[in-house]
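My questions will all concern the structure given below.
In this view, the complex is presented without one of its protein chains, the others remaining in place.
Chain nomenclature is as follows: A, B and C, assigned in order of appearance, with residue numbering initiated at 1 for each chain independently.
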Amino acid sequence: MIISAYQTHIFILIFIYIILAVSLNLALGYTGLLNLGHVAFYGIGAYTSALLAIEGMPYLAAMIIAGLFASVFGYLLVTATDRLKGDYLAMATLGFSFVVYSLLLNLREITRGAMGIPGIPKPSILGLTVRTNDQYLIFVLLICAISVFIMYRIVKSPFGKLLEANRDNAVCLRVLGKNTFGLKYKAMMISAFFAGISGSLYAHYITFIDPTSFYISELILILTIVIVGGLASIKGSIVATAVIIYVPEILRTLDLPSSVLGPVRQALYAAILIAILMLRPRGIFGKVDLE
Amino acid sequence: MSLLAQSIINGLITGSIYALVAAGYSLIYSTNNFMHFAHGISVVAAGYMVYWLFTLAGTPFYVTCIITVILSALFGLAMYRLIYLPLQRKGASNVILLIASIGILTFFQNVIQIAFGSGVKLIGYIEVAKGITFAGITMTLLQIVILVISFIIFIMLYQFMQRTKLGRNMRAVSNNKELASIVGINHIRVSDFSFLIGSGLAGVAGILVALEQNLSPLMGTNLMIKGFTGAVIGGINYVPGSIVGSFLLGLAENLGILVLPSGYKDAIAFSMLFLFLLFKPNGILGKKEGRFDK
Amino acid sequence: MILSCKDIYKSFGGIKAIDGCSFTVAEKKITGIIGPNGSGKTTMFNVISKLIKPDSGTIEFKGQDVTGLKDYELAKMGVSRTFQDVKLFQNLTIREHLQIAMSDTDEKLLSNIFRGKEGDAQKIKEVMELVGLDKPLDTYGNDLSYGQRKLLDLAIAIAKPHTLLMLDEPVAGVNPRLRDSIKDILRELNSRGESILLIEHDMNFVMDLVDHIFVMDAGKVIAEGAPEEIQNNPCVLEAYLGGSEEGTKCL
Partner (left out) sequence: MRTGKFGKVAIVMLIILGILFTAGCTDTEEVTEDTGEDTITVGIMGPYTGGAAVYGNAAKDGAMLAFNEANLSNVEVIVEDTKSETKEAATAMNKMVSVDNVQAVVGDLISAATLAAAPIAEQNQVVMISPASTSTDVSDAGDYIFRTIPGDDGQGIFAAQTMSDAGYTKLALLYTNDQYGNGLATIITEEFTSLGGEIVAEETYEAGSSDMRTQLTKIKDANPEVVYIVSNTPDSSVALLRQVTEIGIEADIYGSEGLKVGSILELGDSVEGITITSVSPESEEFKQKYMDEYGEEPPAFAAQAYDAATAIIMAIEDGATNGEEIKDKLYEMEFDGASGHIKFDENGDVEGGYVLVEVQDGAFVTLEE
């Protein structure tokens, strides 16, 4: 391999987060649903897939079911929050993230609670097991390409234009005879589906998951990616994923005294983030604003 | 019996701390309408200010308090003027302000850790001792003071919002920014004041939290999440409402785990947040029409 | 009768916005609703297009009771409307606006993923010519002037498959030249057999254009008839100018 295992690892994470970020952008940027519950879908996907695979289910089936199961939660979340919008939707979905986290932590019989799930098997497809990181990179790249391609087609299709129209002016769209509620369901379910897929990819890559992997710091990370990349821009989300995942890694090369190394890196990272926002308040490629 | 009574008191003590955080937060939210999560760091910074001035430098306690509240207010104003306002002027939407505020929170958390270390700090102003027991209920003098102060803040904020011109202007901006600017209210000035007062309150909260609990760089996130939850439950747009909501949250958490395993404590809080938003998005006392998607 | 509303009541808080309003719209005719500010015209429009749920009353469209339908279901049945305060879709282009209006398959997700952009270029061109909106099709909603947005709003209402066109103050705030061209557009549509219901403040515009007028005041229909009759009706003058004793008899 030309690139080192470390870079392979970073690329794998980047590809997993690209799926996650693009799928969040589908709901947040394109459809205008201020959804802070995305990390919960990600976690649900990871747990579902891990638990099923440990029970012996073939990987691809486990991954698809993980996506579908996350999708079911997407449906339930929209059903529950149907009437809310803007900040209120954001707060309610944030609450949803917290509730799912609490459940992962407390339903010990199913999720092993705080103990986490170790030893999640590496994916095995049609008898071929993805063992090394290089193989996993190719596998993740493939899934990422397919997922992003599907989401790209969706947002560029007439259906995608409806999503954008719904974000800009839902009333006007309904008067044109479009079922905006249906649109919201579909958008959220697609978004949750891909979040579930990326959760599955994450779980089987790291091979250990616990509830803290799907909590507020993770939520902040993916939200930051989407905002920095720009709402309603798949290109933006992809570039921003690379930037946001890579910046902390560049900061590792700084030669800092070991006593302050952790906090200095994180403070610098936060400062860079604020600087990017100040320079491009709509994100790198963003054109649209939410109210 | 005393178990129940004590749990109610525990709930009130917890609630009063949430309320201190929520009051300032909701004051800022109501006039600016974006989620200023960095409010948590104002509280923490105030706590560390007390630690630095009082415990390390030996400044008299009441002088420390005054300096802390003033600096805290100015810190809030600086955040608004240096970060949020420039962003707003460039047309940034509320989601971006939210991310920026998380950036600020992370930045200062780490700055504090660099300056003071990651360890726990104690102010040491009040000796830790068994609380006063009365009719089977135990609480410390400080806790009584905190309860009373939250109550006073509640009354003062209520009076301030209803009686003073600035308070009225704040309510006007909170209800309708465009209309308020049409009638000649400068909403930037109102925002200035909301950050000053809100962050000043964070200063008060920081002092009391520092005395009642202890200090660690990361405590802001936890305080913020709970203060925010309390504010939403009570009505995030209405300051007195958010104080009531915080008390309710404290009570619900502490009474809830009398019945459920204590692991569900946070689950109770967050389920309450979720349910309130679904069924009563304006909160208990919130008056403003919720932003419903018709 | 293409549309008929019977005894519609709607109050917000304590204020009666619609207070027992009934009227009908005849097929292939232009019907106007006039009335002073706050008389409930736009509320009535919102009730008809289901954006607001009435407290009581029934609405029939093409002989069917549509009272219980949702806004988009009614729109699908063939009701098109414009808005007084046009917002449109800021981040979509003119072409995309029209494609959305014309398409009836875009809500299907799966069949859409692997199909390219659709849209009948010929029909888009026709509509654009009809309303006289002279802008490149790639212009974003954000970049249009108020008048252009009014025209685009009209264009998408026309482009959407419909049998009844409801226009909320189509010429409010537009310049006289544009007003005349809108009048011509509406005449042209009417001559093709369209049924139109419009709200308008501009009396000259209305009187010249419509076949039948309903006058609303305080949430009620206080008079109706052909334009000439209305012009001579004392109640209408009263509603607009207010005050005299004669007026109170009209209620």
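Criterion: a contact is a pair of C-beta atoms (placed from the backbone, for glycine too) under 8 Å apart; a residue touches a chain by one contact, two chains touch by 3 or more.
This one's a predicted model, so the numbers in the text were calculated from it and none came from an experiment.
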(request) Check the whole complex and report which displayed chains the hidden chain contacts. (result) A, B
(request) Write down which of B:V63, B:V120, B:I155 or B:L179 is the residue touching the left-out chain. (result) B:V120
(request) Write down which of B:L3, B:A57, B:A135 or B:V183 is the residue touching the left-out chain. (result) B:L3
(request) Using the touch rule from the top, list residues of chain B that touch the missing partner. (result) 2-3, 6-7, 10-11, 13-14, 17, 110, 113, 118-122, 124, 127-131, 133, 138-140, 143, 213-216, 218-219, 222, 253-255, 257-258, 261-263, 265-266
(message) Give me the chain A residues in contact with the hidden chain, please.
(response) 2-10, 13, 105-106, 108, 113-116, 118-119, 132-133, 202, 206-210, 212-213, 217, 235, 239, 242-243, 246, 249-250, 252-253, 258-259, 261-263, 265-266, 284-285, 287
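Here, only the chains that are shown with their structure count from here on.
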(message) Of all the chains shown, whose C-alpha centre falls nearest the centre of every protein C-alpha atom combined?
(response) A
(message) Taking the mean of the C-alpha atoms as each chain's centre, how many Å separate chain A from chain B?
(response) 30
(request) Send over the residues of chain C in touch with two or more other chains. (result) 51
(message) Quick check on chain B: which residues sit in contact with 2+ other chains?
(response) 294
(message) Give the list of chain B residues in touch with chain A in this complex.
(response) 33-35, 83, 86-87, 90-96, 98-100, 102-104, 106-107, 109-111, 113-114, 118, 221, 225, 228-229, 232, 236, 261, 263-264, 266-267, 269-271, 273-274, 277-278, 281, 290-294
(request) Would you pull the chain C residues touching chain A in the complex into a rising list? (result) 49, 51, 70-72, 75-76, 80-81, 83, 87-92, 96, 99-101, 103-109, 112-115, 117-119, 141, 156, 160
(message) Under the definition above, what is the set of chain A residues touching chain B in their complex?
(response) 28, 34, 80-88, 90-92, 94-96, 98-99, 102-103, 105-106, 113, 170-171, 216, 220, 223-224, 227-228, 231, 260, 262-264, 266-267, 269-271, 273-274, 277-278, 281-283, 289-291
